[in-house]
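A single protein chain has been omitted from the complex, and every remaining protein chain is retained in its original position.
The letters A and B name the chains in turn, as written, and every chain counts its residues from 1.
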Amino acid sequence: MIFHKAKGIQIDGKKALCKKHPLVDYLNPNTVYIPLVHRNLKLEPQVKVGDLVKIGQVVAQFKTYASFITHASISGEVKSIKKVWHSSGKMVDAIEIENDHKNTLDESIKERKSVDNLSRDELIDIMKDAGLTGLGGAGFPSYIKYQTKEKIDTVIINAVECEPYITADYQFIIKFPEKLLKGATYMMRAADANEVVIAYKNYNKKIEEELNKLSDKYPHVKLSPVKDIYPAGWEKYVVEHVTGKTYKGLPAEAGVIVNNSATAIIYADAVEKGIPLISRPISITGEGINEPKTFFAPLGTKVSELIEQCGGYVEGLDPMKANYIAGGPMTGRAIFIDDLVMDDTLGAVIIRPFITWDYPECLGCGKCADVCPVYLTPTEIKKAYERKDVKLLDLLDANKCMQCGLCSYVCPSHVEISEAVGKGIDLLKKGAK
Amino acid sequence: MARFAGGKAPFLRISDQKGKSTNTIMRDFMIAMLPVILFSWYKNGISVYLDGNINFFEMLYPLFLVIMGGLLSVVMEGIFFYVTDKKNRKLDDILRKLSTSYAAIPGVILALLLPLYTPIWVLMFAAFIATIVGKMLFGGFGHNIFNPALLGYAVVGFTLSGFITDAGGVFNGTEVLIDSYGGATPLGIFANFRNTGEAFSFAALVEPYGNLWDFFIGTIPGALGETSALAILIGGVWLVARKIIKWYTPVIYVGTIFVLSWIIGAIAGDAGLWFPTYSILSGGIMFAAVFMITEPVSTPTNALGKVFFALFLGVLTVLFRFVGNLPEGVGTSLILMNIFAIPIDTYTGIIRTKVFRKPGLSYASVLIGVLLIIVAYTIIASVNMYTAFLPIINIWQVI
Partner (left out) sequence: MKEFLNKKGLIITLSIFLLIVFIFGGMYSRYMTNQIEVHEEERYFASLLELVEDGESLEAFDAEGADVTYQVPGSEDDYTPELLESFIVLDDSEDEIAVIYVIETIGISSGFQAAYAISLDNDRLLGVNVLSHKETVSQENRYYNKLSDSFFNQFNNKDLDVIDFSIDTVAGATLSSLAMDIGMKYARELYATDYDFEIINVILEIDSLIYNYDLNTINDYQFIAEITFDEDDKTALVHLDNDFNYVETASGDEVTQAVIDSLPVFIPEANLINTDVAIQSYDDTTRVLTISVSGYSSTGITMDLLISSSLDSVENITYVSSDESYDDTQGYSGSGVPEVEENYIDTFNNDGSIIDSTAGATVTSNAMDTALEWVQTFDAALNGGN
């Protein structure tokens, strides 16, 4: 709709902290803990305590509508199944594997010779077997997207990374630009699409350079720079920006499939070398870290080891006056104990000290409503939620909110308005049943 | 293993950055009022002193009123905090509460609205009504329904106006000498004309006070803050630049009044531009447009709501000026619209997201329909067009 093109505001990126160091491999942790929970769904372990596992071996899965498998990221012995802190903020069961440092690969990991002959269905099966999920933080199993019945014209690679502090995708791309292009091409073939568009923030000139060097070999790949605003990485924004079309439910309605750039790179390895999703890039950053860096680490690694690699916390950090954020600062979650375990949705851990002072009550200034990318009115939703008025919540389109956090960001009175809208959405969903 | 602080997303907030706390809003607001305060002190104090019409202590009185207004409201709010919250009675607690409570603003606005010779006890009473009744009793800052300064002004205007006139009224030392003022402020003359049914004319309404430039700069009799459109505009531009108020609220308000006055003037026979210009430059409309209808708590929050609010207010102000016996068009219309701020908020929240889909259209049509009815009523009642319609109806032999 004309009036309702998605919009955003520019916020301070703070990415310089992390861009100083290139991507660091951290491929040999002593222990990993593979979580047995994925997107609130419990996985069944496929190995027992005492088993010896190889890299890439299936260790847990569940087989229902959206079946999903997860693999061992190192080789070694399964020591136990214990509870660890997970990025959802709860303690969950995890398979503890002790590294034997032999790096034995599973049989399924082998070079694939005839990549050009793979059909669409085969490509999708590779995705499924690799346990590939959206590495942008949602963790949605990617193969489901490609099983859509709609006609797909374009595959969009989302390299925007609009959240402040995080540079995981950026550094992953400039280290493996060719893999990105290859992965994107395979995705295009898996979707039966005609072209690939890579969307990135227009100030990331390095991405442009690196990709342009290889552009001759991949003529079907186009680059699409995006303005430096938040939430430019939001799916709908990217789709509108690249194709000009919009959609109600899924991007497939507009003939588009969107995937994160890290997902594409991992997919390239999955297609060509059979390596499933066992590692991912992660940024450890924030003003509370001595040397912020981005790592490419196996899933299940303890974040505290990575923090040590960064030189630990800064001198004099008061943990009670700092946030340990899993994810980006705008949509992440505050973790109470710094004993977190990496999983496929964790793109960054940010240690951020903060100060607060007194705030007045809601002024009624209306900045939250001005800034909302979806043109909602957060104050009204909050009031309707407090009155438990489900009908009004529906009229106010509360379920359109994608929890970007901009309303709380701009609020001069530090009102937890984004959280209130989230609660309103929950109430609406419950009430609609 | 360390225990970290909890918190809710997002963890990056503008309100946590230095220089963006709400104290800056207060400070910016005070800076915006500075041109108005200084000009009114100059016009009512210093220039009269330089003319030789008053002595030194009288010159300080306007400044004294403004400062006292601010101080009184702060003190009253402090007393209220002390009395109601038995646990937090220390000075630090009260200062903390005051720092986020925007206490001084209603007081200063009151002092700028009341006439020059207002006795201090009237000002105290008005500050009491504004702060305690209009703000604290509703639940403190952020919960008041009415604009507190306006509540205080309205109560004092209705009940104690006799005392103010006895104490000296609106004219300062120089103005009281000018015979052509005849004892009435510009809008006062207008009210007389309206009541007697005489036709308006430039010579009668504007000329006794100079020309329209005098109205713009503010060298006409009136309350401390409302005369100078120029000073108010400077303050308004500052506020918009600092993003404290939205530009469209005052512009739409003033524009609506301008257009409606023009239409009414044209129908009554005089389509000159002077009449709408005179309308917006007199009666404190500019002051209300920049400082009073932009009060964020008692007015709608979202952008579309503010637009509708300004539209309705403009129409109602014109209505109350031309029709009806209420004394102050601006004040009464604002108090009336404050009551409707909440439904307007809800309706425009729905309209904003639903735009052309069915529920949005029905809510939009309700709002626009009411607006149009009031506009039509204003125009018809102001120029008594109903009697002009009767012959036409006769021709059609309907009656």
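Observations on the structure shown:
Rule of thumb we're sticking to: contacts are C-beta pairs under 8 Å (C-beta built on N, C-alpha and C of every residue); 3 or more make two chains touch, one makes a residue touch a chain.
Values in this document were obtained by computation on a predicted structure and should not be read as measured data.
Across the whole complex, the hidden chain's contacts among the shown chains comprise B. Remark: the omitted chain is touched by one listed residue; of B:L38, B:V75 or B:V323 this is B:V75. Which of B:A167, B:A241 or B:L273 touches the hidden chain is settled by the complete complex: it is B:A167. Considering the full assembly, B:I94 is the residue among B:A9, B:I37, B:I94 or B:A310 that touches the omitted chain. From the options B:A5, B:L38, B:I54 or B:V155, the residue with contact to the chain not on display is B:I54. Along chain B, the points of touch with the absent chain fall at residues 53-55, 57-58, 61, 64, 68, 71-72, 75-76, 78-79, 82-83, 89-92, 94, 117-121, 123-124, 166-168, 173, 176-177.
Methods note: only the chains that are shown with their structure count from here on.
Separating the CA-averaged centres of chain A and chain B is a span of 50 Å. Chain contact summary for the complex, chain A toward chain B: residues 1, 3-4, 11-12, 164, 319-325, 329-339, 350, 352, 354-366, 369-370, 374-377, 379-381, 383, 392, 395-397, 400, 403, 405-406, 408-414, 416, 418-419.
Listed in rising order, the residues of chain B touching chain A in the complex are 1-16, 20-22, 25, 96, 99-102, 140-143, 246, 296-303, 305-306, 345-346, 348-350, 352-356, 359.
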